Structures are given as C-alpha cells and as structure tokens.
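Note that this complex is displayed minus one protein chain, with the remaining chains in position.
The first chain written gets the first letter, and so on, giving A and B; residue counts start at 1 in each chain.
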Amino acid sequence: MNEKAPLDRDERISNLKGMGCSRKRVEDVRFTQGRGNYVDDVKLPGMLFGDFVRSPYAHARIKSIDTEAAKAIPGVIAVLTAADLAPLNLHWMPTLAGDKQMVLADGKVLFQGQEVAFVVAEDRYAAADGIEAVVVDYEELPVITDPFKALADDAVVLREDLEAGADGAHGPRRHHNHIFLWEAGDKTTTEQAIDSADVVAEEMVYYHRTHPCPLETCGSVASMDKITGKLTLWGTFQAPHVVRTVASLLSGIEEHNIRVISPDIGGGFGNKVGVYPGYVCSIVASIVTGKPVKWVEDRMENLMATAFARDYWMKGRISATKEGKITGLECHVTADHGAFDACADPTKFPAGFFHICTGSYDIPTAYVGVDGVYTNKAPGGVAYRCSFRVTEAAYFIERMIEVLAIELDMDAAELRRINFIRQDQFPYQSALGWEYDSGDYHTAWDKAMAAVGYDDLRKEQAEMVEAFKRGESRKLLGIGLTHFTEIVGAGPVKNCDILGMGMFDSCEIRIHPTGSAIARLGTISQGQGHATTFAQILATEIGIQADSITVEEGDTDTAPYGLGTYGSRSTPVAGAATAMAGRKIRAKAQMIAAYLLEVHDDDVEFDVDRFVVKGAPERFKTMKEIAYAAYNQAIPGVEPGLEAVSYYDPPNMTYPFGAYICVMEIDVDTGTHHVRQMYALDDCGTRINPMVIDGQVHGGLTEAYAIAMGQEIAYDEIGNCKTGTLMDFFIPTSFETPHYTTDHTVTPSPHHPIGAKGVGESPNVGGVPAFSNAVHDAFRAFGLRQSHMPHDQWRIWETANKLGMHA
Amino acid sequence: MIPAAFEYHRPSDIAAALSILTEYGDDARVIAGGHSLVPMMKLRMAEVPHLIDLQDIGTLRGIDVGADRIRIGAMTTQHDLINHDALTNAAPTIRETALQIADPQVRYMGTIGGNVANGDPGNDMPALMQCLDATFYLTGPNGERTVSAREFYFAAYATDREDDEILTAIEFAHPMPGFAYEKQKRKIGDYATAAAAVLIQRDGERCTGASIAMTNLSDTPVFAEDAAATLVGTAVDSAAIAAAIEAMQQAIDPSEDNRGPVPFKRHIAGVVLQRAIERAWSRA
Partner (left out) sequence: MKKTPIELNVNGQTRTVLVEPRELLIHTLREQLELTGPHVGCETSHCGACTVEIDGRSVKSCTLFAVQAAGAEITTVEGLASPDALHVLQTSFREHHGLQCGYCTPGMITRAHRLLQENPNPTEEDVRFGLAGNLCRCTGYQNIVKSVLAAAEELNTQKEAAQA
C-alpha cells in the first residue's frame, strides 16, 4: 500500500473549517428532519399544563375572582391567583429595570392581556375550559395610552403601589406616572451651540411600538423534584444563567438546586430576554402540585403581553454651519414603558445605549434626556434585534440627518460624507461618552454609492418627479440612505451588569484524549448557529477540526456562567472568551509538544493544526498527538489533561457599522411600494462565517422591512390591542419580502482577540432607517419632512394626501 | 387557543346531514374547509355544540362546465378551481380570484361553498358571484330552493340561508369575456382593503354589457348595478370610468380597521375599480 501523501498547508487549513470559511451548519441536520427540541417538545411523565386568565381591560380594579366553577371542571387541578402567591411573596417580581411587576393581578390590572389567574390542568384542553369558567368582576378605570397625557397633572394614578414622591430605581420621579429622567452629555453647551448655529433642524421622530414576535412563542416547563429538592426549568431563555439566579433569589431555592435548560429556541430577537409571569407561575404550580408544569403562551398572548419593543418619541434638534458641518445635537425622548418598567437594559442604563445617537458623525457637542413614563400598555421594552435602544438611536440620527439636509437644501449623501468621523480619528471619543473602537466610514460609503449607481439614481428620481408633476405618472422613486454605527458586545463589567451580574461571558473547553473536543459557553443560540461558528473560532485557535468540536450551550448545570445571547454580544464577548480559552489550551499544548519533541518550549511554534520545531517543519506533533499525550504521558511540571476555561470581561464595546441603501418605488395612488434594490454593506470586523453573516443580514433586513413598512403594536383609546394576530401584525411572506444584495468591508476591532465585532443586529438597526428614509425621500420634492412609521399603505396615502398629491 | 368541546358528525349524504341539522337546530353548524370556522371556534367566538363535516358527501364536489351554465359543487376547493382547465377556459375570472384568496395551504382546504355561505364581508367569492349573477342552491328539510347571489347577503354573517339549510352548489351562465378581479391587500393571507370584480362585454369600441361588485367595503358584498350601467354604451373612456367610480362610491359603506380609515378605503375602492375596469376592457 502506498503511504498517503502528506497534506499541504492549504489543505490542512481547509480541513480545519476554521474562521473565514462558509462552513455548513451542524445544527441543520436535526432541524431539517424535524428533530429539534424546543420547549413545547419537552414531555415529562405526569406533566400538567398551565394557562392564564387574562384581563380584557387595560385598566380596571378587580373586585373579586371566583375560581370555584373552574376548579369543578374535570381535569382542572388548581387555580392560582395573587392571593395564593402572596404568602410566598411571589405575587410580584422584580423586573430587569429595577421596578417590580405583578405576577398575577394584585387588586387591579394595568394593561389588556395582563395575567389575572393561572389555571393548572391535566392537559391544555381542560386548562382552556378552566379559564373560561373563572369569573372576574372588574371595575373599569380611566385608561391612558398616550405617554404625554400620562404626565398631565390630572392624569389618573396608574401605579398605586409606588409611594407618591419617592425616588425610583433611577432617581427622582417628578410625577406619579413618571419613571425616570436619564441624561447624557452637556445640556448647556449643546443648547448654546444649537441656538447660535447658522442652521437648525427640529423634528419629532417617533419610533412606534412593535414586537420581536419570534415564530416560537415563550414558554417553560418547571419540574420540582420534592425528593431531591431540585428544580429543573426548561424554557425559552436567552439568558439561562440569569434566569437561574433570579429564580433562586425569588424562590429561596439555593442556586445549586436549580437547573435551567434552554433547549432549542425558535427565534428570540429579544423577546426571550425578559422574565415573564408564566415562568414564575409554572415554577409555583410545580411546587404546589409536585408535578411538572408546562406553560406555553399562544400567539395572541405573545403579542399582547410579552416584550414589546421601541415606543420612543424623540424630539430632536440638530444644528450645522451653512456649509453643512454639524455643530450640535439634542434629543429629548418620551419613552412609553407601559404598565411596569420591565425594560431589558444593563442596570446603569435605563435608556439602554440610546446615547450612541450621534451615530457615525463627528458631532462636537450633544445632549440626551430620556423620560420614562407609565401607561396602560404591556410592559417590556426589549431590544428587538438591537443592542439596548440602539435601533431607536440610529433611526433618530439618520432621520435628523435627512431633515437637516432638507433644511440645508443639500444632498443627504454628501451631508453624511462631510460629517463622518474620519478613519484617523479612531479610537474616537463621542460627545456622549463612548469610545468608538475602529471604523472606516468613508471607504464603506464610497463603495456603497458606487455599487448602487447613486448619481444615476438621483437623475432617474428627478425625471420621475417631473413626470409626476406633468401628470404622466403616479409613481415616485425614493432613495433611502443610511450609515449606521452600532454599539454591541455588552459589556465591560465596570459599567455593565444585569441584576448585579457583570456582563462578561465564558467558555470552557475540554480536549478529549483522541483529539476531539467539547466547548461549553454561557450564551445560547436562537438560530445564530453558535454550534457551527464557535467551533470555527476554536478550530483556528487550537488546530482541531471544527467537525471534531461539539459546542454546547444552555444547560446551567454544565455550561459556565454567562449572561446569554442578545444585543449582538455572543461573538464580541463569548467569542472572545472562546478564543482566549483556546489560547490557554494552545499554551499548554505548546509545552507538551516541546516535551514530546525534546526541545525547549520556545523552540516550537503553532502551525495550523500542529506545533513544529522552528526551522525544522518536518519535526512536529499534531494537536491530535498532543491531546493523546496530555492523557497518557507523565510530563514533568505539567498536569495531565487538556482543558481550559475563560471568563472574558471585554475592555470596551465593539462598534460595527454599515452603509445601507434602499431604492423604492412608491405608487402614490395605492400607497403600495416596491423595493427595487436593497443594498447592505456591513463591516463587522473579522468575519467568522460569511454564509452565516449573510443569513443574519437577510433576516435582520426582513425584520427591518416589516417594522418600517407595516409592523406595529397598536392600541385603541381604551387600551385594546388592535394587532393581536398575524393577520394584523405584519410579518411579510416570501412574496412581499425584497431581494437583498450584501457587501462588506473589514475593519477589525483592535481590542477583540480575533477582531470580530458582531453582526446580528446591524441589519435591523440600519435597515429601518434605510427603508423609512426611502419613503421620506420619495416625497422630499413635494415638501415632506417627517412622517411616522410604519409606512403602511394608508399612511403613505395619507402623506400624499396631506401634500395635496391626490387631486 | 382551544375550542370548546363539541360532538362531531360526518354524514355520508345530504339527507343524513340535513337530519342532523334539523335535530340540533341552532346548535349545529356544517364545516367544509373550516379555515374560517375553526379559528373562530379556537377563539371561542363561535360556539358549535354539533359540528357536521361535509367531506364525505361526494355529490357536493365537482365542476361541471355545461354548454350554457357552469355548476360548481359547494365542497370544491379553491385549489381545485385554480387547476381546472375547462373552468379556466370558460370563466377565467374564477381562477384569477381564487389565486388571490389567502395562501396555498388555505386554498387546498377552503371551498367555494364555505367562502360564499359564511357571510364574511372579507371573503372574495361573494362579490364575484354577484358579479357573475350566480345562483346558489340551498337544500333544507323542505327540499331544494335557489337564491340569487345578489339577494343572498343581508349583513355580516347574516344571509338568506336558514340554519337548517345547506348550500350545495353555485351555478352561473358563461360570463362576459372581459374580466378582472383587482384586490389590494397588505400581504398574502390578508383580506382585501378593497377589491373589485368586473365583467365586461364589448362590440368594437362600445361597451355592450358590464357587471361590477365590490369586496370588503360594506358589511356585505356590494353589487354595484348603477356603476356597471354607467359603462354600458360608452367607450369605457376616462369619463365613463369616473362615472362608474362615482356610482360605486354611492353603493359602498366601508368602515375603519387596521387597513386604514374610511377616506382611504373609499380612495382605494376607486383605484381598484378603475384598474379592474381597464384590465377587463383590455381583455374583452
């Protein structure tokens, strides 16, 4: 037999399937066969089902709850109300934002769909019958759905549980429906700069209330084993370790006796960061009944009660010289937080990272003030594919730039170009306190302009405007420009925590004797493909083929503590931890290799999948050989085994950026639109898996398209949610969804071990202003400055109508 | 979303179905494709103690394209309508309309009988049936009777069908050659913001016959007789179309919902009618 020819270096690299290649996803083999394991797939012996009685009213006092008839229904085991939870002190729970929230209605309800009673039954059918039989006597109260009206002197008191005049978690509350005022920047300097400027543009920019609406709703299965005293909790948790800590603090069960498992998650997009009453009730019900209890919300419950996003009224002023150089930016936000402040932000940032709102521009002075307000709407305020209010910030600045361009009578692309932070200014200190790590905005912008043929588009647009004015056509062309800068990868423990837990993340690696490996992380994939991409990072770092590395997440009994997956933090934080843990493995492997090769440690160097003797590449030990040696040789001064763990505290956030351009035709008569082109250039630093990045961008752009063009959570005046099903809550099908063109530049993060910045949210953050700006731009020639999203058909029609375009 | 309990019946012929309907009266409902009824039951907005599944009644299915008349069994699905070549040759408007209903899965289940009988003003087939001047066949304990589609609808979910009757078939004459069903909606799967069904016949440059009906612009489908009349005898020029739109506006009574306010609906009603007339005219 011929001996196999040794592989050349390129082949060895290619076999690794490491960073930079479009490795096919390992997850897909299960998923394409229907072998995923989502929370509703969890089936335990004797498992019961819990379901909620929910309030039909947005604001009402509860005079009585009669559960007798429900308990008499065959199959109904128990009905829990606040009165049952009160002795356990579980009728309220703390929120991530320092407020508290009713688990079950305690005396009153504050939003439609609020949880009032929890029916536990043998199956979901009996539970549904039980819900119908619970009789609740409500006394309706005045409803506030407008955050500005909520702050009127005579507005009804929503939160009677809060002491009048007492401070909240984030400082003084100036009104009974006020939550906090959070500020950044220098107010005085900014006002001076704006008041003395050549040109000032002022606008109210509203980013409407919407919802992440992953295809899988939220749910949990709690199983309290009374014999071992151990609680196991499966659930749709984007942050399983945090859930374990919260569950322990709430229930008094010691943390080692709680095991939280996030199984496969059917999309998160921020919806599954929060802690919901259903989770708490399933735990209590399991403790009470001694049986496993499953709770899975239906779609209406999901849209009405868990995790809204956005709902920011942003009043802005931006000033510039007459040549267009920006001199100041000011923003005051009225933030509608709903009935409880359950926003999912790092503790010290009640308005998230909204103060990234100076965007990609070199703005010398800026000020932001955010007022959080209670209303009779669902709580939440999650980051819907967004890093803590960055979407709102990006939308705000990208709208203000457009409005300023109108004020200056300038091309909006040119206005951006002359105000971009220059490459030589990085690291860049923003006026609102951030240190941007790296960027090359001009290069990205020029590439985008060239790719879409910007100048020709402007000519075509002008011709269409003329044709419209001559009465020959009813179609307009909009060119939606956006250059966004994201801030992701929360975050440095010195200023980022959630409920006191620093926002580090972690990775633990075990190399098996035969040279394969398992890596466990504190994050949890919801479709991002961590099992694929983290193995690629490791493959490159430790020279073991990605196909021989199992990545496991989501089981708190086995995974190291981490803060979970949201805010594009997995790659910047856990990805860094993975690289760092890999480097610890490599350092030990180097010692083993040197011992095996009988040379000094410094005389070997890492080469793809092996250590070689410097200057003598024919003398080497592969990682496979080294792994075996780690377990079967007594190496002086080296412990057996090959394992490492890293807890990574990032020194800074990362700042991905991108240039997006949407070309949209609008039919003025119908209010309908056609996206002719959607070009998205992303710079997320080092690219781990281009195929996965493209997939993330396609998905995020589609969410952005939905948000900009029709998706909203809307209420009527008495607080009825009008968008509770997928008939009315806009999720585009394959037929409406545009085709996308993706592109990239690469500007690595200087402080990240592998230079990666994160990409998951960029397309949502940048996509919304691109689509919205396209609509606005189409009407610019007819005098439009600002119209509120979503730009659905009737709102576009209304815009045209107000501009006198319907004869 | 779990429906209340019910008893299930699956009769194999009409007589058996009618006897169950007669026995339980108001407490019984027939189910065809079920894609309107089942969601209502899951939301507990429809209570149906006795559900009568018509799927085993073979006589309710089928498409018969005769020399003069076209007859379609009530249990014929939208999918079957779309894929029936003889029907498409004889009355292509059926296919054009059916393709705009809901989505592929729903069209495999949704039936023409269910679509016309349920009385939902959002359904597309009722307006088309009015436009075609279709006849509905109803069978009850006292035998069979017919009713014109143009007389069938009283209000949302209120029709001329008695509780103990089953709509068994629809029938219509071979339609005028020019046709269009123009529907504006927010996305696939949505009901119409406004839709217009138009049939036109022409002789050279002169319109010799027209029929118009509108969807989701009132609590019933709207047969716009006057609007059609304004077209007849004209060259279907812009003045004639404007007059037809004006007449149609007199007949509709839209209400506000998430698709938009009333003035928008009226505007879109005009746009879809204009486009439907133009397309139908070009095909006539």
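Rule of thumb we're sticking to: a contact is a pair of C-beta atoms (placed from the backbone, for glycine too) under 8 Å apart; a residue touches a chain by one contact, two chains touch by 3 or more.
Please read all numbers here as calculations on a predicted model, not as lab measurements.
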Displayed chains contacted by the hidden chain, counting the whole assembly: A, B
Among A:D99, A:E216, A:D669 or A:E712, residue touching the chain not depicted: A:E216
Hidden partner chain, touching residue among A:A467, A:I731 or A:A781: A:I731
From A:E703, A:E761, A:D777 or A:E798, residue that would touch the chain that is not displayed: A:E703
Residue numbers in chain B that touch the chain omitted from display: 1-8, 10, 31, 34-35, 38-39, 41-42, 51, 53, 55, 79, 102-106, 108-109, 188-189
Touch residues of chain A, complete complex, unshown partner: 24-25, 27-38, 40-41, 43, 124-125, 213-217, 264-267, 269, 298-300, 526-529, 691-692, 694-695, 698-703, 725-727, 731, 733-735, 737, 739-740
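Definition applied: only the chains that are shown with their structure count from here on.
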Chain centre separation (chain A, chain B; CA means) in Å: 44
In the complex, chain B residues that touch chain A: 1-2, 4-5, 44, 103, 184, 186-191, 193, 258-261, 263-264, 267-268, 271
Residues of chain A that touch chain B when the two form their complex: 124-125, 127-129, 132, 298-300, 669-672, 710, 714, 722-723, 726-728, 730, 732-733, 735-736, 792-794, 797-798, 801, 806
